[in-house]
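Here it is, the structure, as structure tokens.
Shown here: the complex without one of its protein chains, the others still in place.
Labels run A and B following the written order; every chain starts at residue 1.
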Amino acid sequence: MASISANGTGQDPVSLFEGHRRQMIRDRMVVNITLLALFLAFLAWSVWISRFTPERLAAGLPRIFEYFGSVMPSLQWDVLFESRNEAGRFPPGSVGFWYNDFWKYLTLIWETILMALTATLIATGLAVILSFLAARNTTPAPWVGVAARRFLEFCRGVPEILFALILVFAVGIGPLAGVIAIVIHATGALGKLFSEVVENASMRPVDGIKAVGGDWFEQMRYGILPQVLPNYTSYALWRFEINVRASAVVGFVGAGGIGAELSHVISFFSDDRVTAVLLLIVLTVTAIDLLSERLRHALIGKEALK
Amino acid sequence: MLEFKGLTKQFNSTVAVKPATFTIPDGQMVGIIGRSGAGKSTLLRMINRLNEPSAGQMLFQGREITALKGRDLREWRNECAMVFQQFNLVGRLNVITNVMSGRLFHHGFLSSMAGVFSEKERAFAIRALDRLGMAHTALQQTDTLSGGQMQRVAIARALVQEPRIMLADEPIASLDPLNAKVVMDALRAINQQDGLTVVCNLHTLDTARQYCDRIIGMQDGVIVFDGTPKELTDKAAREIYGAEAEEAFSEALTSTALRPGAVAPAASEARVVN
Partner (left out) sequence: MNTLAFAAITEADISAVRKRHPKAFGNPLVTALKLGSWAFIIVYLAWSLHLFEVGKLFNASDRAWQLISRMLVWRDMETWQYANIYRGIAQTIAMAFLGTLLGTIFALMLAFFAARNTMPGGVIRHAVRRLLDVFRGIDSVVWGLVFVRAVGLGPLAGVLAIWVSDMGNLAKLYSEAIENIDRKQVEGVRATGADTSRIIRYGYLPQILPVFISLSLYSFESSTRSATILGLVGAGGIGMIIIERFRAGLFDQVAFVVLNVLVVIAVIDWGSGLIRKRFIGERGH
């Protein structure tokens, strides 16, 4: 056969292949064993530094179950949907008893959603402008692009709740601090995603608008914006889902929404009020996720048809 | 009159356009030919300063174009419209908005950001589209059109700029012969009826011979030929095209159907294109 003489060594192709294969397996073994050793060392170090020892876990686990047992509502079928009795109180074991503060929670959930919505709208507006400044292909000057990218990195690097902590100190307790905190973080996150979309957009329409004598703003408005708008909308909706979660948490440091109540309930009571608030939050978050997912799919579906 | 005085373009170490000195009188239709990479596109894009010249001067009616900045530069770009090989329209906007974008220079910041166009502008845009037989597509989304239709929309956009010069960068390179003819006829008509100067980059020799008053041949950034189509002998053409000569000549063979004025563009309508 030609191939035997062609390789010049006189070996047959099967043993050559086997030799290569053994060598490859050996090489990969060395790398894999090193990675495994690193992984185990990292694991041991983690266990040591966070004092996550089996006996601590063993001591902790029963307490977790005990705690979750104490915060579960005690519902009884026979009185589950009972309304207020003559004394104006719900009987113990009914949903009404469990959700005694229902309207208070609902007001706070409403505030939480409004906070997320306002923050998403403002952050989207800011991110649109910043994304054109930050994208490498549309930035008016290289130093503006670098400055905008660093600024966005800082904004999304610091978590909302940390901004909230600082802002509560600056502007006082209340939802305003939370909204601003979420605006800053979401602007950073959206600005990065948006500028990546812009970097993938076609520059031909921009050339076209430039050639008719349009300035930078007109080049962005007519050349880029129509191309990226569907993606922007989809990202903004997705960010809204995340912001709802965030605005439920910024209240922990006093920045408005349901968080303050949740933190209060968890820290001072260990009864069914904890599950009452948590359940409401989970339902809200899930409902908004579903709604926004529908909208996004409708948007993308419409795009796919075109 | 457009005067070039040693206009040069250098990209890092390579010189794309070596010092070019020539004059284009008003109302002339000029075809620039040469193989790909000869610097045709760079030369054309230097006229409306989409590419910045590295050295030299360019004057229009005695005004120094190469020194313009900011609003003056944009005013100049508005005065010399450009048609691109890939049309460079905004695909996701409708046709009429694309055409009206040709008037953006006359808009203030707020009205252009809000996308508000006057009725007069709408009527003007429709008239321009009608002239190219495209008025019926006015409300379609632009990226649903065929290449030939898009190029006619692009010419309509250039027309609403009310330019004094029309630049066309390989306007027919992405089109089939029939649409290429429609587009070239339209450019010729604009040149003859409106008296506009048209400067057009062309890859195929035949088209340049048939449509242009004057042909400029470029090779490796140097203008090697400047004269009337008659003066351009086959020998001279072969020299300009070099290795690509066979291609340019064979394309010329296939595009013999392209004869100016055989069909009036307004009437051609070109429903065939879809």
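FYI, contacts are C-beta pairs under 8 Å (C-beta built on N, C-alpha and C of every residue); 3 or more make two chains touch, one makes a residue touch a chain.
Fair warning: this is a prediction, and the values are worked out from it, not measured in the lab.
Engineer: Report, in label order, the displayed chains that the undisplayed chain touches.
Structural biologist: The omitted chain makes contact with A, B across the full complex.
Engineer: Would you indicate which residue among A:L152, A:V179 or A:A211 is in contact with the undisplayed chain?
Structural biologist: The single option touching the absent chain is A:V179.
Engineer: For the chain that's not shown, point to the residue among A:V30, A:L57, A:L229 or A:L291 touching it.
Structural biologist: In the complete complex, the chain left out is touched by residue A:L57.
Engineer: Tell me where the left-out chain touches chain B, residue by residue.
Structural biologist: Contact residues on chain B toward the absent chain are 96, 103, 119-128, 131, 135, 138-139, 159-160, 162, 189, 193-194, 264-266.
Engineer: List the chain A residues touching the unshown chain?
Structural biologist: Looking at chain A, the ones touching the missing chain are residues 42-43, 45-47, 49-52, 56-57, 60, 63-64, 66-68, 114-115, 117-118, 121-122, 154, 157-159, 161-162, 165-166, 169-172, 174-176, 179-180, 245-246, 248-249, 252-253, 256, 262-263, 266-267, 270, 274, 278, 281-282, 285-286.
Simple rule for what comes next: only the chains that are shown with their structure count from here on.
Engineer: Can you list the chain B residues touching chain A in their complex?
Structural biologist: Residue list for chain B touching chain A: 48, 50, 74-79, 81-82, 84, 86-93, 101-105, 107, 109, 112-113, 115, 141, 143-144, 154, 157-158, 161.
Engineer: Under the stated contact criterion, what part of chain A meets chain B in this complex?
Structural biologist: 204-205, 207-215, 217-218, 221-223, 226-227, 229, 306
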